[in-house]
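Got a structure here, written out as structure tokens. Questions coming.
Every protein chain but one is kept in place in this view of the complex.
Chain IDs A, B and C follow the sequence of writing; residue 1 opens each chain.
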Amino acid sequence: MGQWIDRAFALFEEQQRYRGIDVNWVKQKLTGLKIETPSWGYGDSGTRFKVFQKVGVPRNPFEKLDDAAQVHNLTGACPSVAIHIPWDKVENYSKLTEYAQSLGLRIGAVNPNVFQEDDYMLGSVTNANPEIRRKATQHLLECVHIMKEVGSDVLSLWFADGTNYPGQGHIRQRKQWMQEALAETYKALAPNMRMLIEYKFFEPGFYHTDLADWGMAFNAATKLGPQAEVLVDTGHHAQGTNVEHIVAYLLDEGKLGGFHFNSRKYADDDLIVGTTNPYELFLIFYQILEAGRDKNENVRKTAEHIAYMVDQSHAIESKIPAMLRSVLNIQTQYAKALLVNHEAVADAQKRNDVLGAENAVREAYEFDVSPLLAVIREEQGLPVDPMRAFLESGYQEKIAARGVGGSSW
Amino acid sequence: MGQWIDRAFALFEEQQRYRGIDVNWVKQKLTGLKIETPSWGYGDSGTRFKVFQKVGVPRNPFEKLDDAAQVHNLTGACPSVAIHIPWDKVENYSKLTEYAQSLGLRIGAVNPNVFQEDDYMLGSVTNANPEIRRKATQHLLECVHIMKEVGSDVLSLWFADGTNYPGQGHIRQRKQWMQEALAETYKALAPNMRMLIEYKFFEPGFYHTDLADWGMAFNAATKLGPQAEVLVDTGHHAQGTNVEHIVAYLLDEGKLGGFHFNSRKYADDDLIVGTTNPYELFLIFYQILEAGRDKNENVRKTAEHIAYMVDQSHAIESKIPAMLRSVLNIQTQYAKALLVNHEAVADAQKRNDVLGAENAVREAYEFDVSPLLAVIREEQGLPVDPMRAFLESGYQEKIAARGVGGSSW
Amino acid sequence: MGQWIDRAFALFEEQQRYRGIDVNWVKQKLTGLKIETPSWGYGDSGTRFKVFQKVGVPRNPFEKLDDAAQVHNLTGACPSVAIHIPWDKVENYSKLTEYAQSLGLRIGAVNPNVFQEDDYMLGSVTNANPEIRRKATQHLLECVHIMKEVGSDVLSLWFADGTNYPGQGHIRQRKQWMQEALAETYKALAPNMRMLIEYKFFEPGFYHTDLADWGMAFNAATKLGPQAEVLVDTGHHAQGTNVEHIVAYLLDEGKLGGFHFNSRKYADDDLIVGTTNPYELFLIFYQILEAGRDKNENVRKTAEHIAYMVDQSHAIESKIPAMLRSVLNIQTQYAKALLVNHEAVADAQKRNDVLGAENAVREAYEFDVSPLLAVIREEQGLPVDPMRAFLESGYQEKIAARGVGGSSW
Partner (left out) sequence: MGQWIDRAFALFEEQQRYRGIDVNWVKQKLTGLKIETPSWGYGDSGTRFKVFQKVGVPRNPFEKLDDAAQVHNLTGACPSVAIHIPWDKVENYSKLTEYAQSLGLRIGAVNPNVFQEDDYMLGSVTNANPEIRRKATQHLLECVHIMKEVGSDVLSLWFADGTNYPGQGHIRQRKQWMQEALAETYKALAPNMRMLIEYKFFEPGFYHTDLADWGMAFNAATKLGPQAEVLVDTGHHAQGTNVEHIVAYLLDEGKLGGFHFNSRKYADDDLIVGTTNPYELFLIFYQILEAGRDKNENVRKTAEHIAYMVDQSHAIESKIPAMLRSVLNIQTQYAKALLVNHEAVADAQKRNDVLGAENAVREAYEFDVSPLLAVIREEQGLPVDPMRAFLESGYQEKIAARGVGGSSW
């Protein structure tokens, strides 16, 4: 790419100017896109059949930050790192925060884990056993406390709660217990904090999941108040679900709080972002950018404060390159979405010109945005090809010294 | 069955008494179950490949009532008939209402049709063309007017509105237009009227559907007020969706208004109720009956006022027998659900006894309820085998005189 | 695009040369790609809810050829037209063939229709009634006869045969009847003719479909002999199915005969090709091109003689532009697939380098191939933007004189 950047970008710029797209604005937006990476994305994970252990996997939260810093240094796009408690539990959170800062990072969303202790086998905040419900809620509150210590403003909630068999649980009662736990936690939030509520179609519950779809998460968030919003994990839907429709809907309601990005073809496959159906990712960004132009200020604000997070599981891939690939793919699709000429779309929509409107959206997708991304990276002093830069950096070889058996997740 | 009814029922009664089930209460509930049949279920319908025309299909709304009366006379369970406007448009609605009464029937839900005129090709209340939106809303208002004329208290709304391609429509704007039309219609409702809002995963829209899932219908209904509720069509979900979970959820919110019952294996197949996965229908009724026992009065009331309606499409079946089969299958699964011992389920749930709870629900499903249904029919003076009674009645032969080409739908 | 073609193509060519891609070979392959359009794609079609009638729809097979000629004249890629019998039945097939030739076209695949007569309601070649089975098989044989008259060498078979309910049909007996009909038809084929057997997951059968998946079509074709092959309709699979895997599998077996291209998000949506998940189309072509390089001659030959056909249903779109859009989208994805560097992929695969292999495939997809396509069109004397050329041609206005109500399908 190197040798063609200037010519290619000059051509790209002319073409976009001709289409009425302000490339400076596009560059500004692209540079502004920040994507949070998850600490657990640097550790081992797998399927129920096997967790393959990789060499060089971080052995503690500090090493996870080391790896996350690599991704940020190479892309300039990943300044924050989500943590999972108790996976990232440390004695002294100031030390963790300071270490992050020393690497140019900050701690992002705090993710409570209420699914890996034996007590939670049949539910956490929805468990029929009141002591287990209490314990789970206490953990949520503890995480709010940790947020304060690490300077986080996002509490990211996913519950594995659900049942495997008809009759196993009292569905409505569990719904109410869920709301009670959320309400108690909500009250503990500081004014600058947001609670993001994630939903999931199925797994590990195979009959019902207490927060099974966006509607349940949305209704819970609406009852709680303005600091509660919905988190969309792109892999948590039934087959065929139009995810960008849900995104648009939540934006219109001012309730879209963030994303867990990953790819899927079948279930919650948790693959590298943008590897299965990249057009879907483009269309999600198209909806967000469209909402960002709305006349309604609340919609615009919602579109602007979305927390973009990667959440994927590297069963077979090298961890850091897989994370880099996700970040690069997100940037690619976001860049393409920035090329949509919204006036052209709106004109065609108004005329009920089906093919014209479809074309106005798709045509942006068909541009090659690599010259644009290369120039932006150059301007920021970043490597033009972050993946190659990483592979050539020797970092992977260096961390091999960590050996096998680093803490998974 | 005839020769064994008494012995079989005696045995059944003893078994249920032993299980703690009050058979008199069961009989009372079963007798109280009323299922509305749709006028369009007596006409021709089909797939996009072909509408096969049957002999004897009704030629006008009055003949549809004649057929519906057959189903009611044989089952005692179907006293009301849903109508579709303009399919069932008549000059004089009093005449229609009186004719229904003369047959022992009444007009049930009124269903506006805003999808079969050329104007609606790209949407009705969400069309980019304001004149078409106006026309569609006017039709909704007209239907409220017709409700008053025919004494109906349910406005049943399904919209084919959606798009086929990314970019084709402005998703959020369409959402707002939908809400505006609903709000204007809602205002026109008399105090005794309910508006039931149906959702659908896809078809005829193949990219997005404006009311795509229960969450969208629920949110619309919540904004409108207490007279607006959600209508669950059992065939309008993504594959794998836990429909009884949605039912329980809406009950808990006091927002479950009614059902369109039918069967499906793939998409919105609109088959005879209870022929694909009868256990699902049982589990839906289990959730309803469970809610009917709740300590919360609002939940109990919601469970009691549900509008049960059949909505199926007979592409290949004889119309009246297909409708009868649906009604009989609904009664069968409802009867089984009435045999669930809720205390036993609750006990096992409290103990987190997964297998015990599952068993307590499933065991009710495994009873043969035909002796119970036979006795109830006898007690009401109805034929013990309504299907055989119909086939032997000569009615099918009589209506053959109508010929082919009766008004479809 | 016009003003940048030369610069853009020069840049493109340099980049590809650097990647080891021979652009002349790419151009040759692209020019050689021929896509058959279906006569019924120019007529009205719709959903079970409504067939919206368009102005200017062809009134007979000759006018369908007129429209198809437009698509071919503008793209140079669509020299043949599939016909459907009896929709395209004419008294004198020589006249039809000659008319096609006068337009620069030829008749392509012949498609028997055994699903729109009342007799076929419960099956055609699998009907329990032997007279209907006979009638259906006779129609297949008649179509072989028509093939001879119109010079077609492809018999394209799709059966709507299936059932809606458990027990409705004897599944295994129907399987045998299907094979008998196919065998009788196979015998009638001339040595230059191929029989392509299409499968479909569901619809219009909602319980079972006699040829439900590639495995059933493949097994039938294998038993028949070398002139029988499988036809893959891209919309005829269960959600999540990896279509390119099936394509690769059939190529490896030497049994991939052709495609019916269209797009889908939910069921058999029959949308414009390449509008839902364009990456999937790219990956299909990647598998075909990969097989085209195989050391096994039979695999190579199979890859080369594939019949590419569009089969889509324009419920809401203008017919000719919709067909053009499909053809253009196919060319775009094929062009991208031609840019895959197979050696690079193979090297990474050999090293078990997951991310490297994935990247080697995806990187081809990310190029903008519009300069390439523009140059190829210029070189062939075709309009650089066929869609615009059509819209500006006045043809649509001219055919408006046909009025509404042209024969659908």
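Basically, a contact is a pair of C-beta atoms (placed from the backbone, for glycine too) under 8 Å apart; a residue touches a chain by one contact, two chains touch by 3 or more.
Computed from a prediction, not measured in an experiment: that's the story for all the values here.
In the complete complex, the residue from A:Asp269, A:Asp353 or A:Glu378 that touches the missing chain is A:Asp269. Within the set A:Gly46, A:Gly151 or A:Gly292, the residue that contacts the chain not displayed is A:Gly46. Check C:Asn24, C:Asn92 or C:Asn352 against the missing chain and you find that the one touching it is C:Asn352.
Where chain A meets the omitted chain, the residues involved are 45-53, 115-116, 118, 121-122, 160, 164-166, 201-204, 206-207, 239, 264-267, 269, 271-272, 275-276, 313, 315-317. Counting over the whole complex, chain B has residues 4, 7-8, 11, 14-15, 239-240, 242, 265-266, 272, 275-280, 316-318, 321-322, 325, 332, 354-355, 358-359, 362, 365-368, 370, 387 touching the chain that is not drawn. Considering the complete assembly, chain C touches the hidden chain via residues 122, 127-129, 164-172, 175-176, 201-202, 207-208, 212-216, 218-219, 237-242, 244-245, 248-249, 251-253, 279, 283, 286-287, 290-291, 294, 299, 345-346, 348-352, 354, 357-362.
One rule holds in what follows: only the chains that are shown with their structure count from here on.
Among the remaining chains, those touching chain B and also chain C are A. When C-beta pairs in contact are tallied for each pair of chains, A-B comes out on top. Centroids built from CA atoms put chain C at 38 Å from chain A.
Touching of two or more other chains is recorded for residues 239-240, 242, 279, 354, 358-359, 362 of chain A.
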